[in-house]
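One protein chain is absent from this view; the other protein chains keep their places.
For reference, chains read A and B in written order, and residue numbers begin at 1 within each chain.
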Amino acid sequence: MPISTGYAATLLTVIAAYGIAALGLNITMGRAGQVNLGQAAFVGVGAMASAIATVRYSLSFWEAIIIAALASFLAGAALGVVSIRLREDFLAITTIGFNFIVVYVFLYYKFFGGSYGIIGIPKPTLLGMRITGFAYTIMSWTILLLLAALALYIDKTWLGLAFEALRDNEEVAESVGIDVRKYKILAFAIGAMYGGVAGSILAHFKGYIVYSDFAFPYSIMILSMSIVGGMDTIVGAIVGSAMIILLPEIFRPLMEYRMIMYTAIIVLMLYFKPEGLLGRESKWLISLRRILRAWSGGIRGD
Amino acid sequence: MGALVEGLAHIISGLAVGSIYAAMALGLTLVYGLLKILHIAHAGVFVVGAYAAYIAYSATGNIAIAVLASIAATSVYGVILAKSIYLPLMDKPRHIPLMLSIAIYLLTEEVVANVFGHYPKGFRFHGFGGSLNWGVLRIDVTGLTAILVTLASTLALWLLLKRTRIGISSQALSQDMETAKALGVNVPRVVYINFALGSAFAGIAAIMYGLYYGSISPYMGDVVAYKALVVIVLGGFGSVMGALLGGLILGVAEELLTAYFSYILPREAYAFIVLIVLLILRPQGLLGRRV
Partner (left out) sequence: MINNIILETRNITKYFGGIRALNNVSIKIRKGSITGIIGPNGAGKTTLFRVIAGFLKPTKGEVLLESKRIDGKPPHIVASMGVGFTFQVPQGFPSLSVLDNVIAAIGWRFYRGMGFIKRRTKSDIIGEAYKIIKKVGLEDYVERKAGELPLGLQKRLEIARALALDPKILMLDEPVAGMSAEEAMELAGLVRELNRGGLTVMLIEHNVPIAVELSDYMYVLHYGEVLAEGKPEEVTSDRRVIEAYLGAGYASG
């Protein structure tokens, strides 16, 4: 089957964008253990910030994506502040509610485009050239890789350790001097920032956005990416995004039943393989590593 | 005088809607009391109950059969959920069964939508409905039935929990699972019975909802599920009488707020705001005791 480059570029860009969003979820949930079932809201905050900055205030894409990251970081921090007071299960519900509130606000306020959305979101330019088509795909993947590198770096920092301590046992974390509130807020803020950058990429790629692009089902979609790939690895988020985006493209009949697909995948994975296909504890990842090591060893000839 | 009657009418319809919330919340509160898990999939059970009643009534035209079909379908579905997800995953981190529960709810909704269509279906029992006129006051029969059915069945449930062996076992279990096990309580059996009972209430709530609003849809669980959560927070977790009171209070408060302040916020927003404020100020629930 011939695949047009435009079609491939679209799919790859969308995979990169949602890969970034899922990566953020992996930081908030996988690393720090803070349940977030409303990641699409942060994608929305980033997309709106980016769209408004460029369309209404004529800023460049590069300025807008930074604003998107900041706006979603702050929105995440706000949710983090609320999370401090909530027990785990009610936090989960509140994140869903947060998603609904954000969508309501987009719909009810003209500033955010209301029911028509915002159109005419410009493509980025670099050195006087418009970035479109495959160039945009390459840009998206570059941003994805940069953010993956950041996630990898966070793993190696004290922040990463504090996140893991928080996930394993909040009370013990407090008992050893870790300021649990600070790191909860950071976990939400950083994860949300990833969502915001993803939103910015999507907004400038499509050229228009509307409130319904960020509704709760999209949070479920991102969650299914994270869960299928594995919550605690970077490669898991990216592979998860690719799987969830590509499955309905390959099996067209699935298009009609995407919501069933996401939820069924979540149910089956949580039930049978909660660590994900490429989670840290997953045999697949371990054997993948072994193959890669053998392969790179072969190249070096030792 | 007219304002007074109008206010009374609002209170009565608030009580009717509130009793649907309460019936729905009873299932949640029973499960939360036992397993300390938010049983979001209860909203899926609710949808199943509505469609079971719809199918049974369409086929037979018999109200009793419709009610029984709904109760049977919800109880069975509830027990299946308990057996397949909640009990086997007791030892996992809490967010795993919780996310599963949410996903199962959404999955149920989507499957129902794909089998029976996404659009609402008219729902009424022939010869049932209308209104009682009492001077200037008109009372909707369906609403009144909802109130009475919920009151009666809550009372029955309350007696069951207080007076019978299975009720006492349930209470022991909700206090402390380990102690209950040591005392020889058959944990799975108690859990199944509670799920069956709680789910049956969802079936009843679904029928009352369908009759009250005149239609059912695959997504009817969305709002009611949220309201039921608010109710168990209002009523204190795991308390039957708390769920009843919480449901009625929420129903009346919503009705009055929308009647007199409708232009500020959409109806559905109040419950959510109440939920967040309550959770932040009183995490143990409004009528609950601090642990």
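Here, a contact is a pair of C-beta atoms (placed from the backbone, for glycine too) under 8 Å apart; a residue touches a chain by one contact, two chains touch by 3 or more.
Keep in mind that what you see is a predicted model, and the values were worked out from it rather than measured.
**Student:** Determine which one of A:120, A:177 or A:253 touches the chain that has been left out.
**Tutor:** A:177
**Student:** Just to verify: which one of A:159, A:202, A:215 or A:285 makes contact with the chain not shown?
**Tutor:** Candidates A:159, A:202, A:215 or A:285; residue touching the omitted chain: A:159.
**Student:** What chain A residues would touch the chain not displayed?
**Tutor:** 156-162, 164-165, 167-169, 171-180, 183, 186
As a working rule, only the chains that are shown with their structure count from here on.
**Student:** Provide the C-alpha centroid distance between chain A and chain B, rounded to the nearest whole angstrom.
**Tutor:** The mean C-alpha positions of chain A and chain B differ by 34 Å.
**Student:** Given the complex with chain B, which residues does chain A contribute to the contact?
**Tutor:** It comes out as residues 29, 33, 35, 37, 82, 85-90, 92-94, 96-97, 100-101, 104, 220, 223, 227, 257, 259-260, 263-264, 266-267, 270-271, 274.
**Student:** Which residues, counting only chain B, touch chain A once they are in their complex?
**Tutor:** Against chain A, chain B makes touches at 37-38, 85, 92-96, 98-100, 102-104, 106-107, 110-111, 114, 226, 229, 233, 266, 269, 272, 275-276, 279-280, 283.
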